[in-house]
Each structure stands twice: as structure tokens, then as C-alpha cells.
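A protein chain is absent from this complex, but the other protein chains hold their places.
Letters A, B and C name the chains as they come in the text, with residue numbers starting at 1 for each one.
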């Protein structure tokens, strides 16, 4: 990753991510990791006082700490040295209006997932991005892990044969108690339908799992049956998700099927995202908590443990790898890979050059697909977990 | 396991299990393990010549190697030193007629799973067992593992709180190719609906997984949606099973839900039975291939690795444990535990005493429940994987 | 393992192994596992009353429960139906006199390890065995595991290249407290130099580890430096062993080296025997508690997980395997493999035929080698852990 690109950092702003937030700090580290960005402006909190204190702690120029995202978009667009890109790390319902403001101001957007809180917003956003010549990068960060890139590349190269089965799960236990009722900020908005959207667990992490599965396999979901449930009394959104998946056939092969489980009430799981894919020639298995390993199980041969940076890592993995095998990379490096992919693209645009073909990051199209997945899960669940098709997918 | 029971071995016969069979040898080792049985008679093959050779190899008295199970039941019942129990290790469709013959001859039955090849046979068998004063033991052997007994006991004692989620899976890959079309004997009958029943993978291993889940949790299944599929072209039964489960509520708690996956085409899996149970207070996780370990994940505390024979093994586990922690027991020991449980019961009956309360083995009732599970899966799948109730359950 | 040998069981007796013993029960299960032995006589305890009760529980004919091993050897040798083999499961200091009595009575010996309590006894025993036409089988049972046979075979076939490094460890924690001072029987004799020998931990488990390392690699130990220590106050023998090993050169290659750690005071370890071997072309790793797996690490390729019964198991492993991959075998099966190897040899001798070339069990020669290892460790430790050669090795 010794970059030969333009080394002038990209001027970056942030909306959300003030004190007490979680993902904002992650985005800032991800942006710093490879030196491609300079963090210069923010509307860090909907509470202006908190926003100011946060900006101060982070060393922002006070004149570039804004009380509202609208003002920030306007002022920054007007500056010669205004930000070139903005990171949106607010609750879901604000993704759309914030993205809209910055896109219309000619500023690239890097936005946390899920895309929006409603499918209607998502579809409007797609149109908006199509109209504006700006990048929209969605931080489905798990697709940035080197071993996930390796897996995607192996599937594409046919090393697994025709894909038959996809098993993906994402259990957590942090919402096993009704902590939103005790004022935990992260839990509060994530369980409030007005801010998080119609899906709770399915939107927060189910969509991550589904994105990862489709990213690696390239499969499109034909239909699904989803049994969403709420185990914690008084909770207003689902906290456990069971889904049976049917994928569209590929090249005349028998269509693949899958199971997806996401939970926020499964005792003992911190962040247990796990993907398994099985094809006619072999399988792969990957566990997010141990991301430097990829099990490859060619049919009829012993299981092989491929390692990031190791002797069987392929070019797709090597491209997003910083340190040799045995020196573990983690969540922040995977997240930073999305930021660095975005940086390569932004720098290409800056230079009036095409975005290199090997650059990959989740787009607004991936985001709307995820919103259709959430929508289908909610619809299915409302129909007693019957089978539904994904809208427009 | 220094037994204080009557040490005169139980006279045992076997139907099926000749050369080329797999599970017959397992039953014989299981019967020998603790010295409770003496193997004396057999109708080891539907092919009399093969039966004779097999009996000879196993050192049976030639006069007690029978050409048919009917003759064997008749002759053995007539001998003073005739067998007291018979092990049935034939293909599924013979379980019912063979069991019937021996039960009617007054001989205890130890029978491989699933109970029968049709639900009708299963229900007839239940009635028959109720009428006869003989034991019927079904070798859902995985319930004999010490750490499974530990898990069952922990659930019963409330150590996991109210059960909310059950995730069970049983992937294999030995049928990834159509080996039944190449004459592999084990594959042949297991993929022939006439011998195996309407369910293929769901009957062969799905029912094991489901039995294990219900054995440990004590939950009853209310309804399910099953998406059975056949990935190998030309195969006549399902080879992959996805099931969403809804359990009956217990004591006013929110009803539990579950996912079950069984597959015989999942590359890289030998015999990957795995059970996870999550309650309001904690979870457990157990993997059959590594059966001496039980993960216990009390909510809010670090994961704990309980070991068979180790410092946190409970009485239920200790009762079926032979050697200390760190000296691994395996599949054969777990299987032998079922045989030894049966032996304790048979010896109690022999002595005119009640069967000790802590004796546990799967019964004909468990068998018919398993058949209802298979039946429901097949019915659901025929209705486009819609939700169905279990009959009479 | 469908044996084509003579199926008349070998008549077996046992010295030691009464109530309260551990390893006697293991030997009895091992003898039963494959049906090659019939247990008929015993001198089960040095306490005749305990011996009688134990014999009764085990269903022995009371006339064949003896008060002393001397009487047993004499009487059994005089019977037409006397035992053909005896299992010796006493404390170490009795191995020699008991073995002597039975060998001189023309009875094969299966003896627990280490061979004796003194090197002098061991050397005398070697001579005795050489003079008598009887088998002497030493139950270094870990060499019976299928994956260990696989590893030995891979080394012999050169799949690892020239062996360079051997890392073996055997940590336990059951003697972390001075339980021998509280009357724990197993601990008592194992920490009594008069019964166990000069080495404590090094004799009890260090010798197992060393045997395993040399069994797999075929290497001979040239010299060693051993730092034996006793961490528990008042203990009379070592409870922790650190050894640096230098092996004799093989075929002009650079001599291999190794480290051996054995401990009975290492908190958290039940029976943590682990072997790693590294050659110029690759390495292997095996953990006794998870014995169905063998890691193979060919240099420059990803790690491969070979499984017992799996697609990369070789003939040496398959020969001692009972059930398919994914159906775990354990400690008792590995132990039983030694008994079955012995049975094949005894049945061959019975039939006046040569012992098949592929039969492998630890012999009296292996036993005396182990005693020389213990002796060298004790001598080195007495010389401030300086380097010493192995006597006569």
C-alpha cells in the first residue's frame, strides 16, 4: 500500500460523531490511517454546545465547527479551501437530508449504513446521486477486510464452483437488556423507529450480514421469508432476525439458498459476524472477530487456513493489506480500506482521471439494495414470515 | 461408572450390520464398551450368504446366525438362553417390521434412528410398545454425550434463564457428488425414498439435530417452515434442509425460536453437528466433533469453557463419564452411554425393580416426535416452505 | 477394523486396578473395545479384601480372584484354561516383580508405563524378556492414536524433510496443591520415590511426552539438560520439568534439537500433551485433547487440517481407525489400539505365525529407553541442569 497517488490530503468534514458517539471516532481513525484525509470541519452534534466542545477536543478550527449541517454545507461550499468530502455518522433518519445538502453543495459523501431510514428516502437518494457528479460511499466496512476481498475474488474465479449455499450470521448481546429504557444513547436511537427505521436489528446489523453475503458471492436475492421478533419487553423494534433466502439462478445453475441470523440478544456474542459459502467445488468460512483467517475447504481435500499476508493470499487481498502475515490487522484497518478506496477515487476525479478499475466500495446502489432487503424482511414478518420478493431488485 | 448393577451380561442379538454396513459395528462396540452385553445371535444381512460370512467373522455360533429376522425372533424366543434384546441396524423401512417381530416375541428393542420410514409405521409402533412390556430404545446417540447431559441439566436448572433462541446445524459433505448412482451402499438406501422415507437429509441427520435441540432445551415445536432442496441432479430425496422453528411457550415466557440447517452437500463438513442455545441469563454452545467441551456464556461475564471430567462438570455429566478431563471421550463412548442406560433399565426389569430415575434414553415417543418433525418439514416444503404445525405434537 | 483374525478371545488377567484405581478401568475398557480379550482373573489389590470386592463387582469367578500376584501367576499357569496375558496396572515399583513372575510362568505381559521404578530393574527386565518367548507390551498409549500413526508415517516418508525441531509439552495442574498430603491415593504413590522412582513428573508424564516425540520422529536423543523443580512445598519428587534436547544426527543432516516441558502444577491444564515437529519441508502439530486433528504445515503453503477418517488420512491412520471422520475417537480408542495390536501379535503367536509387519506397540526396549531418559533428567538436574548423555542409548 505504498500509494503512488497524489499525496495532497483530501479535505474532510464530518456530520455527527461528537462526544458519546461511537462510529464517528471510527471514521476519523479510518480516515487518518493511510494519510489520505485531513479533518477540517464538522457539525458534530445536533446539540450545538456539545458540538463545540467536541470540535475543540478534536482540534478543529472553531470557525469550521458548525451548529447545523445545513450551515456547514453552505459555508464549506463557499470556501476556496472548503471540504471536498463529508462523512455522515448521524442516526439513520438524517442520512438522507444531510447527504442531500452536501451532494447539492458539490461535496462527496461518505455515509454510514444503512443508507436511510426509509426505502422512499433511499430511492430518492439514488436519483440524486445519479444527477450529481459526486461520489457516494456507503461504509459497509466489512467488505473492506482483506480476507473478504480474497473470498470475493475466489468466488469470482470459480474456485468454489457454482455457489449453492450461503450461511451468514451476526449475533450480538448488547441489547439483551432494555438499556434503551435506561438512557443508553446508542441503544436509544437504534430502537426508535423514527430514527432507525422500520427494522431494528435487521437494519442495524442484518443489513451488514446481507451485504457481506452478496458482496462475496455476487448473488442477487430473489425472495425471502423473515421471522423478526422482539424478545425484550417494551422494545419498539425487532431484536432478533431469522431469514430464509432464495437467490436468483446464475448461468443455468441450481439456484442457491441461504440462512441469515442476526440478533442483539444472543448471550455471549460481542460482534459475531460470520460468513460461510458453499459451492460445488469447495467452501469458505470467515469470522469477523478473527478476520485475518479464511478457511478454504476444497471438496475432498483437507481444510486450509489462508491467512492475510500469508503464502496463499491473492492479489485482491494483497491490494488492501498493510502488514505481513502474523501481524494481525483488525476492524479499523478494514474500515480504513473503504476510506482509502474512496480516497483513490476522489483523487482520480480531482485529477480528471478515471477511477481505477480495481477500486471497490459500497455505493448508493448497494445502499438501496440493502433498504429493499430490510423492507422485504419487515413485509415478510408482517405476513407471518411468509415468502416475499424484493421490490425492484 | 463403577457399576454396582448385576454383572451378568445381557444376551444381545442384531438385525442388519453385516459386512459393508457402518452403524452395526458402532452398535457392537457400544454394546461391548462397558461389558453389559454379550453378542450371541444375528440376522446380519438380507443376503443370507453375506449374513453367514459376517456372523463367522464376528465369532457367532453358526446355529444362531439366521437367514431372516422372522426366523431369528421365533427361534431366539424359544431358547432358554435366547437373546434378551435385539439391536436393529437395518435401513429405515425395516425398523417397523423387525421391531414388531421382536417386541411380539418378548424381546427388548434397541433401534437405530429415525424410528421408521413412514409416520403411519411410527404411530403403529408407539401403540405396539405401549401394549408390550418391553423396552424400546432409539439410538439418538448424540444425547448420550456427557456435555449434552450437562447442557440439558443446566437448562433444566435455569442456569440459562428462559430459553429464547435455538440454533442447530448438522452439515456434512459426503453426498456432494451423486455417489448413490455409483453404487455406494450407504448412499444408495439413504437416497431411496422406499427405504429411507420421504425425507432424505432431513430424516437422516435433520432429525438428529432436532432431537438434540429438543433434548437439551425441553422445548416443544409449535410450527415450522422448511425449505428442503436437492442440489445434486438426479437425487430422489432432499440433500439440504433449512428450517425456521417456533417453539411452544413455556411458563408464560416469550416463545423461543430457532433455525435448523442440515446438509449433506456442504463442502468441508464431515459431521458438523453443532448446537447453540440462548436464554435470558446465558447461552451454551457445543460442537459434536469436539464433544468434550461445552461453552457457557453467562450474560455479562466472560465465556467459560466447561470440560468433560473437568472442574465445572456437573453430576449429570459425571454420571456418564468414564475418564478424567483431558482424556477425550468420543462418539463411541457417547453411543455406549445409550447402551449402558438401556442395560441399567433392562437389568432393573430383570430384577423386578423400577428403572432408576436418572436413566435417560430416547424412546419410541421421541421417535414418533422425530417422525412428526420430518413429516412437517416435508409438508411445509411441498407448500413452498410455508408454515405448518406438527401433527399431534 | 473388520478383523480377519482368529476370533477366539485372548484370556486376560490383571494385577492392580481394584476400586479407587484409575488406569485399571481404562485397561479393561481398552481390552473390551474390539472384542479380542476376555477378562478372567485378577489380583486386583494389594489389600486382599479390597481385591475380593473389586473382583466381585467386575464379575470375576471368585476362584480366580487372587490375594497375591505370585499365587495368581502360579495358579493360572497351571490351569488348562489359564490366562494367556496379564495386564499390570500397579504402582511403578511393582512392574518388575510382577512382570517377572508372569513372564517366568509363560504368560504375555501388557504393562503400564514407566517400565519400572529404577533403571536397574528396567535393564534386568529387558534381559528377562529376551530370554522368554513372551510378548512385553508397554502402554505408552498415546502412540496408539490414529493421527500419531499418520504423523509417524509422514515423517518416515519424508513429507516433512529432514527433522530440525521437536517441541513437546505435557502440562497438567492436578498436583498444584499438595493433595498427596491429604491422602489422595493417585497422588500418594506418584509422589513417593520408593514407589514411583527417582523422577516424579518426569517419570509419570515426561516419559510419555518423550516417548511420543521419539515415536513420531524416529530420532534418538544424544544428550539433554534438564531443570527439574518442585514447586509444591513438602513434595518429595519433581513436579515441573524443563528439558533441552539434542538429538543424534540422521543421514548427515544437521542434528535436530528440542524442548520438552512437563508439569503437574500448570494451572488450567488437564492433560495438555502437545507435539510439534518441524522439518526442512514442513511441520506437524498435534494436541492430545483434540486427537482427531493433525495440522500439517508444508513450508510455503497454507496450513492444512488433516482429520482422522478424513480425506487426507493415510493408510497408517486408517489401519487403527474405527469410525468415519467427524465421529470423534478419543483416549480409550487410542488405548484400545495398543491392546488390539497386542492381540493381533498374540493371536499370530498362538497360530504359530509371524507377527504381521505393520503391528506396532511399545516394547520393553522402548521402556528401558524411557528409563534412561528419566535417569538422564535426574542426573542432569542434580548437576545444576548441566548437559548429560543418555546411558547406553
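Observations, loosely collected:
One rule holds in what follows: a residue touches a chain if its C-beta (ideal position, glycine included) is under 8 Å from a C-beta of that chain, and two chains touch if they have at least 3 such contacts.
As the structure is a prediction and not an experimental result, all values here were calculated from the model.
Remark: the omitted chain is touched by one listed residue; of C:49, C:156, C:194 or C:299 this is C:299. Residue-wise, the contact with the chain that is not shown comes from C:259, picked out of C:259, C:312 or C:348. Looking at A:158, A:218 or A:324, the residue that reaches the missing chain in the full complex is A:324.
Of the candidate positions B:59, B:158 or B:300, contact with the unshown chain belongs to B:300.
Although one chain is not displayed, subunit A still touches it through residues 1-4, 7-8, 19, 22, 25-26, 28-29, 32-35, 57-59, 172, 269-272, 288-292, 307, 309-310, 322-333.
Listed here are the subunit B residues that touch the chain not shown: 296, 300-307, 310-312.
In the full complex, subunit C touches the omitted chain through residues 160, 164-165, 167, 169, 173, 176, 225, 227, 229, 231, 233, 240, 242, 244, 246, 254, 257-259, 261, 263, 265-269, 278-283, 285, 295, 297-299, 303, 384-387.
Convention: only the chains that are shown with their structure count from here on.
For subunit C, the chain whose average C-alpha position is most distant is A.
The mean-CA centres of subunit A and subunit C are about 55 angstrom from one another, to the nearest whole unit.
Subunit B and subunit C have Cα centroids lying 35 Å from one another. In subunit A, the residues that touch at least two other chains are 303.
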